[in-house]
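Data first, discussion second: the structure below is written as C-alpha coordinates.
Of the protein chains in this complex, all but one are displayed in their positions.
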(Lines give C-alpha, C1' and ligand atoms only; values in the text may rest on other atoms or scores of the structure.)
Protein backbone atom coordinates (compact mmCIF):
# COMPACT_ATOMS: atom_id res chain seq x y z
CA UNK A 1 0.00 0.00 0.00
CA UNK A 2 0.98 3.59 -0.27
CA UNK A 3 0.17 6.38 2.14
CA UNK A 4 -1.53 9.49 0.80
CA UNK A 5 -3.33 12.71 1.58
CA UNK A 6 -6.84 13.21 0.21
CA UNK A 7 -6.81 16.56 -1.62
CA UNK A 8 -9.93 16.63 -3.75
CA UNK A 9 -12.75 14.92 -5.58
CA UNK A 10 -13.44 13.94 -9.17
CA UNK A 11 -17.03 14.02 -10.35
CA UNK A 12 -18.23 11.95 -13.30
CA UNK A 13 -21.75 11.23 -14.48
CA UNK A 14 -20.85 9.42 -17.70
CA UNK A 15 -19.03 6.29 -16.55
CA UNK A 16 -19.12 2.49 -16.63
CA UNK A 17 -22.47 1.39 -15.18
CA UNK A 18 -20.66 -0.73 -12.59
CA UNK A 19 -19.20 2.41 -11.07
CA UNK A 20 -22.50 4.00 -10.08
CA UNK A 21 -22.43 5.09 -6.46
CA UNK A 22 -18.64 5.02 -6.05
CA UNK A 23 -16.88 8.20 -4.94
CA UNK A 24 -13.56 9.12 -6.56
CA UNK A 25 -11.01 10.99 -4.48
CA UNK A 26 -7.73 12.60 -5.53
CA UNK A 27 -4.91 11.35 -3.35
CA UNK A 28 -1.36 12.74 -3.24
CA UNK A 29 1.27 10.17 -2.27
CA UNK A 30 3.16 10.80 1.00
CA UNK A 31 6.58 9.54 2.08
CA UNK A 32 7.56 8.45 5.61
CA UNK A 33 8.18 12.11 6.58
CA UNK A 34 4.58 12.87 5.56
CA UNK A 35 5.86 14.94 2.64
CA UNK A 36 4.22 14.77 -0.79
CA UNK A 37 6.22 12.84 -3.40
CA UNK A 38 4.49 14.61 -6.30
CA UNK A 39 2.50 11.60 -7.51
CA UNK A 40 -1.30 11.77 -7.66
CA UNK A 41 -3.80 8.95 -8.06
CA UNK A 42 -7.59 8.90 -8.19
CA UNK A 43 -8.92 6.30 -5.71
CA UNK A 44 -12.31 4.76 -5.22
CA UNK A 45 -13.35 5.37 -1.63
CA UNK A 46 -14.26 2.32 0.45
CA UNK A 47 -14.00 4.17 3.76
CA UNK A 48 -15.93 7.43 3.63
CA UNK A 49 -12.67 9.38 3.64
CA UNK A 50 -12.67 13.16 3.44
CA UNK A 51 -10.41 15.91 2.10
CA UNK A 52 -7.46 16.43 4.45
CA UNK A 53 -7.37 12.88 5.80
CA UNK A 54 -4.29 10.66 5.59
CA UNK A 55 -5.13 7.26 4.12
CA UNK A 56 -3.69 3.98 2.91
CA UNK A 57 -4.59 2.95 -0.62
CA UNK A 58 -4.10 -0.31 -2.50
CA UNK A 59 -3.50 -0.54 -6.24
CA UNK A 60 -3.98 -3.09 -9.00
CA UNK A 61 -6.15 -6.18 -8.62
CA UNK A 62 -5.97 -5.79 -4.83
CA UNK A 63 -8.13 -2.69 -5.26
CA UNK A 64 -11.00 -4.98 -6.25
CA UNK A 65 -10.99 -6.92 -2.96
CA UNK A 66 -13.25 -4.54 -1.05
CA UNK A 67 -17.02 -4.89 -0.92
CA UNK A 68 -17.63 -1.68 -2.86
CA UNK A 69 -15.07 -2.36 -5.62
CA UNK A 70 -15.56 -6.09 -6.27
CA UNK A 71 -15.55 -6.93 -10.03
CA UNK A 72 -15.48 -3.25 -10.96
CA UNK A 73 -12.97 -1.54 -13.27
CA UNK A 74 -11.19 0.13 -10.38
CA UNK A 75 -7.41 -0.03 -9.87
CA UNK A 76 -6.93 2.05 -6.72
CA UNK A 77 -8.94 2.06 -3.49
CA UNK A 78 -8.70 3.75 -0.10
CA UNK A 79 -8.89 0.86 2.38
CA UNK A 80 -7.80 2.51 5.64
CA UNK A 81 -7.76 5.88 7.40
CA UNK A 82 -4.42 6.46 9.13
CA UNK A 83 -4.52 7.28 12.87
CA UNK A 84 -0.81 7.39 13.65
CA UNK A 85 2.57 6.95 11.99
CA UNK A 86 5.70 5.97 13.90
CA UNK A 87 9.16 6.09 12.36
CA UNK A 88 11.66 4.43 14.68
CA UNK A 89 10.72 5.83 18.09
CA UNK A 90 9.27 9.11 16.73
CA UNK A 91 5.59 9.67 16.22
CA UNK A 92 5.52 11.61 12.94
CA UNK A 93 1.76 11.84 12.52
CA UNK A 94 -1.30 11.72 14.74
CA UNK A 95 -4.77 12.15 13.27
CA UNK A 96 -6.12 15.48 14.58
CA UNK B 1 -7.18 5.36 -11.59
CA UNK B 2 -5.33 8.15 -13.23
CA UNK B 3 -6.77 11.26 -14.82
CA UNK B 4 -5.86 12.06 -18.40
CA UNK B 5 -6.52 14.15 -21.47
CA UNK B 6 -7.43 12.36 -24.71
CA UNK B 7 -5.04 13.72 -27.36
CA UNK B 8 -5.28 11.34 -30.29
CA UNK B 9 -6.08 7.96 -31.78
CA UNK B 10 -4.08 4.90 -32.78
CA UNK B 11 -5.30 2.91 -35.76
CA UNK B 12 -4.41 -0.75 -36.22
CA UNK B 13 -5.84 -3.29 -38.65
CA UNK B 14 -3.43 -6.14 -37.86
CA UNK B 15 -4.15 -7.03 -34.25
CA UNK B 16 -5.28 -9.83 -31.94
CA UNK B 17 -8.70 -11.04 -33.17
CA UNK B 18 -10.21 -10.34 -29.75
CA UNK B 19 -9.52 -6.65 -30.22
CA UNK B 20 -11.75 -6.18 -33.27
CA UNK B 21 -14.09 -3.25 -32.76
CA UNK B 22 -12.18 -1.63 -29.91
CA UNK B 23 -11.01 1.98 -30.29
CA UNK B 24 -7.57 2.93 -29.02
CA UNK B 25 -7.04 6.46 -27.73
CA UNK B 26 -3.84 8.22 -26.73
CA UNK B 27 -4.17 9.68 -23.26
CA UNK B 28 -1.74 12.08 -21.58
CA UNK B 29 -1.68 11.80 -17.79
CA UNK B 30 -2.82 14.89 -15.81
CA UNK B 31 -1.97 15.90 -12.25
CA UNK B 32 -4.36 17.57 -9.79
CA UNK B 33 -3.61 20.99 -11.33
CA UNK B 34 -4.77 19.59 -14.71
CA UNK B 35 -1.21 19.83 -16.00
CA UNK B 36 0.34 17.08 -18.10
CA UNK B 37 2.89 14.92 -16.28
CA UNK B 38 4.57 13.84 -19.52
CA UNK B 39 3.40 10.22 -19.43
CA UNK B 40 1.32 8.81 -22.29
CA UNK B 41 -0.71 5.61 -22.42
CA UNK B 42 -2.89 4.07 -25.14
CA UNK B 43 -6.29 3.16 -23.68
CA UNK B 44 -9.13 1.06 -24.97
CA UNK B 45 -12.25 3.21 -24.97
CA UNK B 46 -15.27 1.89 -23.06
CA UNK B 47 -17.04 5.27 -23.00
CA UNK B 48 -17.10 6.80 -26.48
CA UNK B 49 -14.59 9.44 -25.39
CA UNK B 50 -13.30 12.03 -27.83
CA UNK B 51 -10.14 14.06 -28.35
CA UNK B 52 -10.00 16.93 -25.84
CA UNK B 53 -12.01 15.20 -23.14
CA UNK B 54 -10.70 14.66 -19.61
CA UNK B 55 -11.12 11.05 -18.52
CA UNK B 56 -10.35 8.53 -15.80
CA UNK B 57 -8.56 5.38 -16.89
CA UNK B 58 -7.84 2.12 -15.08
CA UNK B 59 -4.75 0.00 -15.67
CA UNK B 60 -3.73 -3.62 -15.27
CA UNK B 61 -6.23 -6.44 -14.74
CA UNK B 62 -8.83 -3.87 -13.68
CA UNK B 63 -8.86 -2.72 -17.30
CA UNK B 64 -10.51 -6.03 -18.21
CA UNK B 65 -13.54 -5.48 -15.97
CA UNK B 66 -15.61 -3.50 -18.49
CA UNK B 67 -18.03 -5.12 -20.91
CA UNK B 68 -15.97 -4.18 -23.97
CA UNK B 69 -12.61 -5.32 -22.58
CA UNK B 70 -13.51 -8.57 -20.78
CA UNK B 71 -10.95 -11.37 -21.39
CA UNK B 72 -9.12 -9.25 -23.95
CA UNK B 73 -5.38 -8.43 -23.96
CA UNK B 74 -6.01 -4.86 -22.86
CA UNK B 75 -4.19 -3.23 -19.92
CA UNK B 76 -5.65 0.29 -19.90
CA UNK B 77 -9.25 1.42 -20.34
CA UNK B 78 -11.14 4.70 -20.17
CA UNK B 79 -13.98 4.03 -17.71
CA UNK B 80 -15.28 7.54 -16.96
CA UNK B 81 -15.54 11.00 -18.50
CA UNK B 82 -14.70 13.69 -15.96
CA UNK B 83 -17.30 16.43 -15.37
CA UNK B 84 -15.66 18.36 -12.56
CA UNK B 85 -12.56 18.36 -10.39
CA UNK B 86 -12.42 19.96 -6.96
CA UNK B 87 -9.18 20.44 -5.04
CA UNK B 88 -9.92 21.55 -1.49
CA UNK B 89 -12.61 24.23 -1.98
CA UNK B 90 -11.48 25.22 -5.50
CA UNK B 91 -13.11 23.91 -8.63
CA UNK B 92 -10.12 23.37 -10.93
CA UNK B 93 -11.95 21.86 -13.88
CA UNK B 94 -15.45 21.91 -15.28
CA UNK B 95 -16.27 20.05 -18.50
CA UNK B 96 -17.05 22.68 -21.14
CA UNK C 1 -1.16 -0.29 -23.68
CA UNK C 2 2.01 1.44 -24.62
CA UNK C 3 3.28 2.19 -28.10
CA UNK C 4 6.74 1.02 -29.06
CA UNK C 5 9.28 0.45 -31.80
CA UNK C 6 10.62 -3.07 -32.33
CA UNK C 7 14.43 -2.74 -32.29
CA UNK C 8 15.77 -6.25 -31.86
CA UNK C 9 15.40 -9.84 -30.78
CA UNK C 10 16.39 -11.86 -27.73
CA UNK C 11 17.32 -15.50 -28.27
CA UNK C 12 17.08 -18.05 -25.47
CA UNK C 13 17.31 -21.84 -25.63
CA UNK C 14 17.27 -22.51 -21.88
CA UNK C 15 13.88 -21.30 -20.72
CA UNK C 16 10.65 -22.38 -19.06
CA UNK C 17 9.18 -25.25 -21.12
CA UNK C 18 5.94 -23.34 -21.57
CA UNK C 19 7.79 -20.71 -23.54
CA UNK C 20 8.90 -22.99 -26.36
CA UNK C 21 8.02 -21.50 -29.73
CA UNK C 22 7.50 -17.93 -28.49
CA UNK C 23 9.57 -15.14 -30.06
CA UNK C 24 10.94 -12.39 -27.82
CA UNK C 25 11.35 -8.92 -29.26
CA UNK C 26 13.02 -5.86 -27.79
CA UNK C 27 10.65 -2.91 -27.87
CA UNK C 28 11.55 0.72 -27.13
CA UNK C 29 8.67 2.76 -25.74
CA UNK C 30 7.45 5.70 -27.87
CA UNK C 31 5.59 8.84 -26.81
CA UNK C 32 2.83 10.58 -28.79
CA UNK C 33 5.46 12.41 -30.91
CA UNK C 34 6.88 8.99 -31.88
CA UNK C 35 10.03 9.75 -29.91
CA UNK C 36 11.69 7.13 -27.71
CA UNK C 37 11.19 7.62 -23.97
CA UNK C 38 14.28 5.57 -23.10
CA UNK C 39 12.42 2.59 -21.62
CA UNK C 40 12.92 -0.88 -23.10
CA UNK C 41 10.85 -4.02 -22.58
CA UNK C 42 11.14 -7.54 -23.99
CA UNK C 43 7.76 -8.62 -25.40
CA UNK C 44 6.42 -11.97 -26.51
CA UNK C 45 5.23 -11.61 -30.08
CA UNK C 46 1.61 -12.56 -30.80
CA UNK C 47 1.54 -10.77 -34.18
CA UNK C 48 4.55 -11.74 -36.28
CA UNK C 49 6.02 -8.26 -35.80
CA UNK C 50 9.40 -7.35 -37.27
CA UNK C 51 12.26 -5.00 -36.45
CA UNK C 52 11.32 -1.42 -37.38
CA UNK C 53 7.59 -1.84 -36.90
CA UNK C 54 5.56 0.33 -34.52
CA UNK C 55 3.42 -1.78 -32.21
CA UNK C 56 1.08 -1.70 -29.23
CA UNK C 57 2.00 -3.92 -26.30
CA UNK C 58 0.10 -4.92 -23.18
CA UNK C 59 1.73 -5.62 -19.83
CA UNK C 60 0.94 -7.59 -16.70
CA UNK C 61 -1.78 -10.25 -16.55
CA UNK C 62 -3.33 -8.77 -19.69
CA UNK C 63 -0.29 -10.08 -21.56
CA UNK C 64 -1.58 -13.61 -20.92
CA UNK C 65 -4.89 -13.03 -22.74
CA UNK C 66 -3.63 -13.87 -26.23
CA UNK C 67 -3.72 -17.38 -27.69
CA UNK C 68 0.05 -17.72 -27.76
CA UNK C 69 0.66 -16.43 -24.23
CA UNK C 70 -2.21 -18.07 -22.28
CA UNK C 71 -1.06 -19.47 -18.88
CA UNK C 72 2.57 -18.76 -19.68
CA UNK C 73 5.03 -16.75 -17.55
CA UNK C 74 4.91 -13.78 -19.88
CA UNK C 75 4.26 -10.21 -18.71
CA UNK C 76 4.45 -8.22 -21.96
CA UNK C 77 2.99 -9.03 -25.37
CA UNK C 78 2.73 -7.30 -28.74
CA UNK C 79 -0.98 -7.43 -29.57
CA UNK C 80 -1.27 -4.95 -32.49
CA UNK C 81 0.77 -3.48 -35.32
CA UNK C 82 0.17 0.27 -35.62
CA UNK C 83 -0.97 1.59 -39.02
CA UNK C 84 -1.53 5.23 -38.20
CA UNK C 85 -1.32 7.68 -35.30
CA UNK C 86 -3.34 10.89 -35.16
CA UNK C 87 -2.71 13.60 -32.56
CA UNK C 88 -5.48 16.19 -32.70
CA UNK C 89 -5.89 16.80 -36.44
CA UNK C 90 -2.30 15.87 -37.35
CA UNK C 91 -1.30 12.48 -38.66
CA UNK C 92 2.01 11.88 -36.88
CA UNK C 93 2.69 8.38 -38.17
CA UNK C 94 1.69 6.26 -41.14
CA UNK C 95 3.06 2.74 -41.55
CA UNK C 96 5.35 2.79 -44.59
CA UNK D 1 10.45 -8.98 -4.93
CA UNK D 2 12.19 -5.93 -3.63
CA UNK D 3 14.49 -5.69 -0.64
CA UNK D 4 13.72 -3.14 2.03
CA UNK D 5 14.41 -1.86 5.51
CA UNK D 6 11.55 -1.70 8.01
CA UNK D 7 11.54 1.86 9.37
CA UNK D 8 8.21 2.31 11.08
CA UNK D 9 4.59 1.39 11.62
CA UNK D 10 1.26 2.75 10.45
CA UNK D 11 -1.70 2.46 12.83
CA UNK D 12 -5.28 2.49 11.59
CA UNK D 13 -8.47 1.66 13.45
CA UNK D 14 -10.92 2.67 10.69
CA UNK D 15 -10.21 0.24 7.87
CA UNK D 16 -11.73 -2.44 5.67
CA UNK D 17 -13.10 -5.17 7.99
CA UNK D 18 -11.00 -7.78 6.21
CA UNK D 19 -7.87 -6.04 7.41
CA UNK D 20 -8.52 -6.52 11.12
CA UNK D 21 -5.48 -8.00 12.83
CA UNK D 22 -2.99 -7.16 10.07
CA UNK D 23 0.06 -5.06 10.97
CA UNK D 24 1.22 -2.39 8.53
CA UNK D 25 4.91 -1.59 8.36
CA UNK D 26 6.71 1.22 6.52
CA UNK D 27 9.47 -0.21 4.36
CA UNK D 28 12.16 1.79 2.55
CA UNK D 29 13.44 0.12 -0.63
CA UNK D 30 17.13 -0.91 -0.66
CA UNK D 31 19.45 -1.46 -3.62
CA UNK D 32 22.13 -4.17 -3.89
CA UNK D 33 24.57 -1.97 -1.91
CA UNK D 34 22.01 -1.87 0.91
CA UNK D 35 21.45 1.84 0.27
CA UNK D 36 17.98 3.38 0.30
CA UNK D 37 16.57 4.24 -3.13
CA UNK D 38 14.15 6.80 -1.69
CA UNK D 39 10.97 4.81 -2.33
CA UNK D 40 8.68 3.89 0.56
CA UNK D 41 5.86 1.37 0.66
CA UNK D 42 3.50 0.27 3.43
CA UNK D 43 3.50 -3.53 3.68
CA UNK D 44 1.26 -5.98 5.46
CA UNK D 45 3.44 -8.11 7.71
CA UNK D 46 3.22 -11.87 7.24
CA UNK D 47 6.44 -12.58 9.16
CA UNK D 48 6.44 -10.73 12.48
CA UNK D 49 9.11 -8.36 11.19
CA UNK D 50 10.40 -5.51 13.33
CA UNK D 51 11.81 -2.03 12.83
CA UNK D 52 15.43 -2.24 11.66
CA UNK D 53 15.09 -5.62 9.93
CA UNK D 54 15.92 -6.14 6.26
CA UNK D 55 13.10 -7.91 4.44
CA UNK D 56 11.85 -9.07 1.06
CA UNK D 57 8.41 -7.85 0.04
CA UNK D 58 6.13 -8.86 -2.81
CA UNK D 59 3.73 -6.48 -4.56
CA UNK D 60 0.53 -6.72 -6.56
CA UNK D 61 -1.63 -9.83 -6.63
CA UNK D 62 1.31 -11.88 -5.35
CA UNK D 63 0.90 -10.04 -2.06
CA UNK D 64 -2.38 -11.92 -1.56
CA UNK D 65 -0.75 -15.37 -1.68
CA UNK D 66 0.17 -15.54 2.01
CA UNK D 67 -2.11 -16.99 4.66
CA UNK D 68 -2.64 -13.65 6.39
CA UNK D 69 -3.34 -11.65 3.21
CA UNK D 70 -5.52 -14.06 1.19
CA UNK D 71 -8.50 -12.30 -0.47
CA UNK D 72 -7.73 -9.05 1.34
CA UNK D 73 -7.25 -5.61 -0.25
CA UNK D 74 -3.50 -5.71 0.30
CA UNK D 75 -0.96 -5.00 -2.46
CA UNK D 76 2.37 -5.36 -0.62
CA UNK D 77 3.47 -7.99 1.89
CA UNK D 78 6.65 -8.85 3.75
CA UNK D 79 7.22 -12.53 2.97
CA UNK D 80 10.83 -13.09 4.14
CA UNK D 81 13.37 -11.75 6.61
CA UNK D 82 16.80 -11.42 4.99
CA UNK D 83 19.71 -13.22 6.70
CA UNK D 84 22.49 -12.52 4.23
CA UNK D 85 23.15 -10.77 0.93
CA UNK D 86 25.98 -11.73 -1.39
CA UNK D 87 26.99 -9.63 -4.40
CA UNK D 88 29.49 -11.54 -6.51
CA UNK D 89 31.91 -12.96 -3.94
CA UNK D 90 31.31 -10.19 -1.35
CA UNK D 91 28.97 -10.58 1.56
CA UNK D 92 27.35 -7.16 1.74
CA UNK D 93 24.91 -7.85 4.57
CA UNK D 94 24.62 -10.26 7.46
CA UNK D 95 21.69 -10.04 9.86
CA UNK D 96 23.08 -8.89 13.22
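Per-chain numbering from 1; labels A, B, C and D assigned in written order.
Assume a contact is a pair of C-beta atoms (placed from the backbone, for glycine too) under 8 Å apart; a residue touches a chain by one contact, two chains touch by 3 or more.
On a predicted model such as this, the values are computed, not experimentally measured, just so you know.
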Task: Listed residues C:30, C:47 or C:76, member touching the removed chain - done: C:76
TODO: May I ask you to list the residues on chain C that touch the chain which is not drawn?
DONE: 7-16, 18-19, 24, 26, 28, 40-44, 51, 60-61, 63-64, 71-76
Task: Residue ranges of chain D at the interface with the undisplayed chain - done: 1-3, 31-32, 46-47, 56, 58-66, 69, 77, 79-88, 92
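Note that only the chains that are shown with their structure count from here on.
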Open item on the list: Measuring centre to centre with CA averages, how many angstrom lie between chain A and chain B?
Closed with: 20
- [ ] Would you please write down the residue numbers of chain B that are in contact with two or more other chains?
- [x] 60-61, 63
- [ ] Sort out which chains touch which and give me every pair.
- [x] A-B, A-D, B-C
